[in-house]
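Got a structure for you, questions after.
One protein chain is absent from this view; the other protein chains keep their places.
Coming up: chain A.
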Amino acid sequence: MDLTLRVWRQKDRNAAGALVTYPVKGISPDMSFLEMLDVLNEDLLIRGEEPIAFDHDCREGICGMCSLFINGRAHGPEKGTTTCQLHMRHFKDGDTITIEPWRAAAFPVHKDLVVDRSAFDRIQQAGGYISVNTGGVPDANAIPIPKSVADKAFDAATCIQCGACVAACKNASAMLFVSAKVSQLALLPQGKTERKTRVENMVAQMDKEGFGACTNTGACAAECPVGISLENINMLRSEYILAKATSENL
């Protein structure tokens, strides 16, 4: 099929960007979206033009490196799908597709469609861990964990840190991302020791990074490619209130 792409091009963090139109022809419906961009980039290279920079790595939907705001949707039109797993069979011959980077003040653009998501890493560094050193831990079966609790923690732990929640939110809030880690660790017995300091420190870092406030629109969960639930935000709020009411972060 033949398509028209409108792609955000921006030289670097400080340059002004603009949408540039590119026609692409002969696209197979079995191609992934990123393979379609590969085809365009090979054409651009042959013509001596600069290829479009975009982030990607595993192309299996698990590393969280790919992004792209496609026709106004984070990771495009398919529910529960990262851009790398989106296939062209979901588009029609003759379609015009607009491709933009994640748009959020906390995610500045490096180049074209590549953004800086290091704010997420800094939030994780603020408390997204259990403080155990290597060695000297109890036997793995020493503390039974009810299957339902373990499953719930697992669901929260599947966040791929892609940033779609922030991109989808009109306030560019990072609440869903932060809540996934807070919930996972607060649910598990191993994580309970530090639950109060963890939630306070992670939320403080989130605010410092310039993410917006949460107004409960639910756009984040609707667009999350791995189905992180809004329940996690509820849990974050209750964890936060509990922590603040009985703060240990002196």
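Here is the rule we use: a contact is a pair of C-beta atoms (placed from the backbone, for glycine too) under 8 Å apart; a residue touches a chain by one contact, two chains touch by 3 or more; residues count from 1.
Keep this in mind: contacts and distances are computed from a predicted model.
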For the complex's missing chain, which UniProt name, "Chemotaxis protein CheA", "succinate dehydrogenase", "Dipeptide transport system permease protein DppC" or "ABC transporter ATP-binding protein"?
-> "succinate dehydrogenase"
Among A:21, A:96, A:118 or A:234, which one is in touch with the chain left out?
-> A:118
Filtering A:85, A:173 or A:232 for touch with the omitted chain leaves A:85
Interface with the undisplayed chain - residues on chain A = 11-12, 28, 30-32, 34-35, 38-39, 42, 45-46, 48-51, 53, 55-65, 78, 80-81, 85, 87, 89, 110-111, 114, 116-118, 120-121, 124-126, 128-135, 137-141, 143-147, 150-151, 153-154, 157-158, 160-161, 184-185, 188, 190-191
